[in-house]
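Note that one protein chain is taken out, while the other chains of the complex remain in position.
Chain IDs A, B and C follow the sequence of writing; residue 1 opens each chain.
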Amino acid sequence: MENNKFEKIESIRVEALDKILGIPFKVLDDGFVRVVDYMGSDQSIVQAARVSYGKGTKKKSQDRGLIRYLMRHRHSTPFEMCEIKLHVRVPMDCWRQWIRHRTANINEYSTRYSIAIDSAQTTNPEEWRIQSTSNMQGSSGFLRSEIGYQLSNEENELHEMARKVYNHRIDFGIAREQARKDLPLSTYTEAYWKIDLHNLLHFLELRMDSHAQLEIRKYAETIGKEIVKNWVPLTWEAFDEYRLNSMYFSGNEIKIINLINSNKIDDALKIASSLGWLEKREDGSLKQNLERTEFEEKLEALNSIKPWK
Amino acid sequence: MENNKFEKIESIRVEALDKILGIPFKVLDDGFVRVVDYMGSDQSIVQAARVSYGKGTKKKSQDRGLIRYLMRHRHSTPFEMCEIKLHVRVPMDCWRQWIRHRTANINEYSTRYSIAIDSAQTTNPEEWRIQSTSNMQGSSGFLRSEIGYQLSNEENELHEMARKVYNHRIDFGIAREQARKDLPLSTYTEAYWKIDLHNLLHFLELRMDSHAQLEIRKYAETIGKEIVKNWVPLTWEAFDEYRLNSMYFSGNEIKIINLINSNKIDDALKIASSLGWLEKREDGSLKQNLERTEFEEKLEALNSIKPWK
Amino acid sequence: MENNKFEKIESIRVEALDKILGIPFKVLDDGFVRVVDYMGSDQSIVQAARVSYGKGTKKKSQDRGLIRYLMRHRHSTPFEMCEIKLHVRVPMDCWRQWIRHRTANINEYSTRYSIAIDSAQTTNPEEWRIQSTSNMQGSSGFLRSEIGYQLSNEENELHEMARKVYNHRIDFGIAREQARKDLPLSTYTEAYWKIDLHNLLHFLELRMDSHAQLEIRKYAETIGKEIVKNWVPLTWEAFDEYRLNSMYFSGNEIKIINLINSNKIDDALKIASSLGWLEKREDGSLKQNLERTEFEEKLEALNSIKPWK
Partner (left out) sequence: MENNKFEKIESIRVEALDKILGIPFKVLDDGFVRVVDYMGSDQSIVQAARVSYGKGTKKKSQDRGLIRYLMRHRHSTPFEMCEIKLHVRVPMDCWRQWIRHRTANINEYSTRYSIAIDSAQTTNPEEWRIQSTSNMQGSSGFLRSEIGYQLSNEENELHEMARKVYNHRIDFGIAREQARKDLPLSTYTEAYWKIDLHNLLHFLELRMDSHAQLEIRKYAETIGKEIVKNWVPLTWEAFDEYRLNSMYFSGNEIKIINLINSNKIDDALKIASSLGWLEKREDGSLKQNLERTEFEEKLEALNSIKPWK
């Protein structure tokens, strides 16, 4: 390589993202996400990957294939070459989950320095979710709205009382850092949140998942479908294919499917049995087994028939 | 170096820390910190530093000097060789600040999975802090306790109402992840928090500082004085000397002190003036200037006389 | 939870690991790996996971199931609660790859401070690997040893000359930091390397893979099979099942298998075609397509028949 081969260049811009820069996408009753700034594009990912191979830029038609290759084989460093900065408004309860992702840069609105934002996430009568019985940390379906009305009224009263207490303290000259201590977790906060594309995709994979809590899932879906999709469309397509809709099989699961396809059902049952999947109750029915249940769901997705009853 | 020079070794243990392993130190009204496990000691820091120099273990008497040298010159990697795991119980409001330190490993009690801990930080009548006027994000002094009683009563009512609403939701079968949304920020949470010594000292430097909020400062002081001091006494001594009690001077501040000591007051004033420190009001008095004020405090610590009035 | 329920505890020890503490496992011609210290065990992972669920310790027999669940669902934080510190001796060329893993703590032998280690990785005549033609960044098979002798001789001469030049510079009083500049990349270095179990497993997944370079693979295999397996046997078993031997399928791959199993070959071909997998050469044969080739290998593992020729 020769130094003198390099010429002045321009910063990479993405028209579809420039169009929505600064414009808030509404999330929940009073939250939002908006793009403040960004660096890079699909093209930057390709460019970075090709540094590794010491080659000049190739035909644009090959970029898609390269990005899919990188995504498929989890070559993450080229995706780290893109960066985005969002301005978000989120209930603190949701934000508590959000900032567990430690790879982002954050500047949050300070309720030590300023009066707390006078807004808390509210729940409509038909939005109260029922505790899932199958999933200890999930919800399933909604309460009927008659009771929902009652709960929404209570929520409203609690919000009013909490705000009254907060204001009372402030009026008495209590330090903001202490006055805020009993605000409800549903109180909105705001932050600048900056992250590279690789880590953002990891965040989206976890938080767009059906097991993620509804609130953060709504933010993740907005970021994914309104922002990332416009920013890096080739990457988004590959992410959708290889992450969001992909499925894992363990070593033994592959062996069992192989044996089913080879019509060696007995051998398949032997492996399942060795994994403890086939223990029976006194009445002869199979005991509950989480690993087996999860595998049965995968078999169903493949339209493959399970070799036990 | 020869491979065969290595023999079987033992895990490094620190008797003073082993003695308090698992025992909770109380913090605030209902919080605590306790050590769950740890790895390393002062000796491990020395050992790691000496890997870099390719030398065998030296006299114990030189360890103190080496650790002070490493601390003074901010050679941080040897301190990263020690690791500690704490179990903490903290109000969520305080925990929100705590986890902004992104370098720790965390497992937090899940209020999606389990019923929220039935305890919130309470404030005694004489503990209500007044908003500082000089420091936008601080407090200064306490409210007189007559009004304090009123505020503590209100706090109690709010806690009761919030818990009643929470229980009500749970009784109606609302998902725990949604039921918790209006718990007060003062609700206690628990977590395992694991961090290396270098990053722990950084946490302590920031959170033992007088500008840190009182609540987190109490935790930091407990961790520092009850735990770290027992764990790595030589490191703690060096940290106390070179971090907690240190002071730093900018390039221009050093020049000004040099000129004061050289009795070249006019030249000192010229620099101060060029920094915009000496602008005057119409009545001839100096305008407020934060940089100058901070420097004057440093001069006082040195018992050096400021060259302006 | 009540504070007073906590009693003094002991640091968690693993007998099988304590037995090999400090003892070097030889890797390559003159490298090694040995455990210097560690924190935690399978039991600590379970303990941390259960903090999240707010429950006391359960029956030991359930630990295995919980660890498998955590591994399967990529709940990584409990694995971060274990930490290990290794002392390694590695050729610098290999070390260059190693430290790309940014999540570890490192203290490396300093060739600025000390004379460079007088040892470089050598290659036996039968160990010269041939450039793979199918994999641009891999090797495949060995050169016949007659030529290997020649190359090993050349290697030896080069090592001798490089060391002579280095010593010459040192003798003339050249600074060690400059004298070392032309040492071969194969020169051995040593380091303390400390990492948590989650990140160590990620390292092992990448570096035990058949696509990893042989040298680093040997280190990874030693760490995995001699150390981690002894340290956290339940975790190792789950890792082996769900990571090392797992396979993942993209959204479209699952659809195609489903259609094959449903005997809807035409629909399967349509999807394959839309992915660009079935483009043909003039002679009617399928064009090379990396995605299709990789999928065919997966079909083979399942003993499923590909629906194209």
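To be clear about the criterion, contacts are C-beta pairs under 8 Å (C-beta built on N, C-alpha and C of every residue); 3 or more make two chains touch, one makes a residue touch a chain.
These numbers come from a predicted model, not from an experiment.
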{"item": "Among shown chains, those touching the left-out chain", "value": "A, B, C"}
{"item": "From C:G22, C:G65, C:G138 or C:G251, residue that would touch the chain that is not displayed", "value": "C:G138"}
{"item": "Touching residues on chain A - with respect to the absent chain", "value": "1, 3, 6-13, 18-24, 26, 30, 32, 34, 36-40, 44, 47-49, 51-55, 77-78, 80-81, 83, 85, 87, 89, 105-110, 113-115, 117, 190-192, 194, 196"}
{"item": "Interface residues of chain C (partner: the chain not displayed)", "value": "91-93, 96, 99-100, 102-103, 106, 110, 112-113, 120-121, 123, 128-132, 136-140, 143, 147, 151, 154-155, 157-159, 161-162, 165, 168-169, 172-178, 180-187, 213-214"}
{"item": "Residues of chain B in contact with the chain not shown", "value": "53, 65, 68-69, 72, 136, 240-242, 244-252, 254, 257-259, 261-262, 290-291, 294, 301-304"}
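Throughout what follows, only the chains that are shown with their structure count from here on.
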{"item": "Chain contact graph, described as a line, ring, star, complete graph or other shape", "value": "complete"}
{"item": "Chain ID, smallest distance between chain and overall C-alpha centroids", "value": "A"}
{"item": "Between chain B and chain A, distance of the C-alpha-averaged centres to the nearest whole Å", "value": "31"}
{"item": "For chain B paired with chain C, centre-to-centre distance based on mean C-alpha positions, whole Å", "value": "37"}
{"item": "Chain A and chain C: spacing of chain centres that average the CA atoms, whole Å", "value": "27"}
{"item": "Chain B, residues touching no fewer than two other chains", "value": "106, 110, 113"}
